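Every protein chain except one is present and positioned as in the full complex.
Labels A and B are assigned to the chains in the order they are written; within every chain, residues are numbered from 1.
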Amino acid sequence: MYKGSFSLSTTEPMHLVDITSEVQKQVSQTGIEEGICHLFNPHTTAGLTINEGADPAVRTDIIRGLREIVPIDYPYKHMEGNSPSHIMASLMGASLSIMVSSNLLQLGTWQAIYFCEFDGPRTRSVHWQLLASS
Amino acid sequence: MYKGSFSLSTTEPMHLVDITSEVQKQVSQTGIEEGICHLFNPHTTAGLTINEGADPAVRTDIIRGLREIVPIDYPYKHMEGNSPSHIMASLMGASLSIMVSSNLLQLGTWQAIYFCEFDGPRTRSVHWQLLASS
Partner (left out) sequence: MYKGSFSLSTTEPMHLVDITSEVQKQVSQTGIEEGICHLFNPHTTAGLTINEGADPAVRTDIIRGLREIVPIDYPYKHMEGNSPSHIMASLMGASLSIMVSSNLLQLGTWQAIYFCEFDGPRTRSVHWQLLASS
């Protein structure tokens, strides 16, 4: 069974944290050469996405874009006041599946894996599980 | 082979139905302790998402938010008049992958699995398959 969790700290209300190297570290420790790495976010005001890792402006723009896309001042019913965060969580999604070959995540040249905080700052966790291919 | 389908009825044009206990029931019946549970929605005007299960206002707000996000009165080309439903389906997504440990879905404390109806009311189905980890 090759699985585990790691935690991370977000420092802003909306914050995309690059978790690529942490996920690769977990994959490396399994020693599994070929398979599928599943990632899961167990929080309801956060999500997971894959996008450009090179220019930090891209993650800033994703945050700005989502703030424009999701109505912030709408008369929502949920009393905690974080309904936009819940909606953003569903727009990004809770699970990702990434191929592993030669013990390496098979990401594209410019891709990075992001944990998406939408109701921070908080301490959060990410679950992973690696299924080996036969 | 551990897989199957179950059906559900939606009662509103837009309706988030909590399917967590139904999915757990199917997982329980497999007896599989460890693995990945894949869920798939075979409809083009519906989706799957994971979000808060505690306060029913959250699912109302997700519906309200999506109605604001996706243009409703836009001059779409698809003659059936349900293009916003198709767009919402793609925003939520058709597949989910959830870890299973000790025969239990590894959801976060506040998470529930939702079938998202965007063109109801209808009878719908959800496919599931559980891959055991070795």
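Operating definition for what follows: contacts are C-beta pairs under 8 Å (C-beta built on N, C-alpha and C of every residue); 3 or more make two chains touch, one makes a residue touch a chain.
Worth saying up front: this structure is predicted, and the values here are computed from it rather than measured.
Peer 1: Taking the full complex into account, find the residue in B:10, B:26, B:83 or B:111 that is in contact with the omitted chain.
Peer 2: Missing-chain contact among the listed residues: B:83.
Peer 1: Which one touches the absent chain: A:5, A:20 or A:97?
Peer 2: In the complete complex, the chain left out is touched by residue A:97.
Peer 1: Could you list which residues of subunit A touch the chain missing from the display?
Peer 2: The missing chain touches subunit A at positions 34-36, 49-52, 55, 57-58, 60-62, 64-66, 68-69, 91-93, 96-99, 101, 106-111, 131, 133-134.
Peer 1: Which positions on subunit B touch the chain that was left off?
Peer 2: Residues 1-3, 38, 40-44, 69-71, 74, 76-80, 83-84, 86-87, 89-91, 93-95, 97, 127, 129, 131-132 of subunit B touch the chain absent from view.
The definition used in the following text is that only the chains that are shown with their structure count from here on.
Peer 1: Between subunit A and subunit B, what is the gap in Å from one C-alpha centre to the other?
Peer 2: That pair's centroid distance is 19 Å.
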